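Some chains have been omitted; the remaining ones sit where they do in the full complex.
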Amino acid sequence: MSIERISSPEVTEPSAGLWSNCLRVGDLVFVSGLTARDKSLQASGGDEYAQAKQIFARMSDLLAAAGGSLADVVKLTIFVTDIENREAVWRARREVFSGAFPAASLVEVSALAQPEIRVEIEAVAMLNQGGRPAESHGQA
Amino acid sequence: MSIERISSPEVTEPSAGLWSNCLRVGDLVFVSGLTARDKSLQASGGDEYAQAKQIFARMSDLLAAAGGSLADVVKLTIFVTDIENREAVWRARREVFSGAFPAASLVEVSALAQPEIRVEIEAVAMLNQGGRPAESHGQA
């Protein structure tokens, strides 16, 4: 194996010397904490739902570039600036994930990179395992 | 390998379309950020010690369902709402872990899912490695 930097033409990388959006080692993929930004890396603004939707679109593009998809995500870590609005993030997630959902943590932090950024989401994915299984255990 | 959703009869899963409490891929296990909740998913309340104890009990049940135990945990990420009370979490941890302890981070966040929830803990475990070794390096 080797450590590969994965980039997508749809997702602008930060300047050199900051971070990589996505690294792959074998089947294991680490996606950086993504925020809602356009191709010029300007923060897109909008509410938590809009931001989460854009984040998941960027994540999907990066995973596609790695040879996978959102179906391969095993863990999400979600940082929000207002926990009261977390259901807007859930709604966005529900629109792009299916089957058994990723394991996840969601916490409210005191600030993200810019005041208009309300959500940051990072992911771990495992490629080539057939994706997460169909939903089967939801009980509540 | 495949991605398996692990559930325990002791730990109620969230509704479909939210998250999975635990996913396993080969020997690698991701446990979601757990909080102190009863089987009806009501927040149990109590202080940080009581909440951490219940979280570790839920984590233990999930890892047992995966074929492992708390001895297989390699990383804990602990989010608290009052860093001054972190030693209560340490005390709970000391009562359920032994040998060389997991790697860990512990930070204070500005809020968790509900006001009475004071602790959220996620874990990564590696099954079938014989568990963490005996303590040998504590020095301070």
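Each chain carries a letter (A and B) given by its place in the written order, and its residues are counted from 1.
Note that a contact is a pair of C-beta atoms (placed from the backbone, for glycine too) under 8 Å apart; a residue touches a chain by one contact, two chains touch by 3 or more.
Worth saying up front: this structure is predicted, and the values here are computed from it rather than measured.
Of 3 total copies in the complete assembly of this structure file, 2 are presented in place.
By our rule, only the chains that are shown with their structure count from here on.
Chain A and chain B have Cα centroids separated by 22 Å.
Residue ranges on chain B touching chain A, taken from their complex, read 1-5, 7, 12-23, 25, 28, 30-33, 40-41, 77, 79, 109-113, 120, 122.
Those residues of chain A whose C-beta lies close enough to touch chain B in the complex are 72, 74-77, 83, 86, 90, 93-94, 97, 100-110, 124, 126, 129-133, 135-140.
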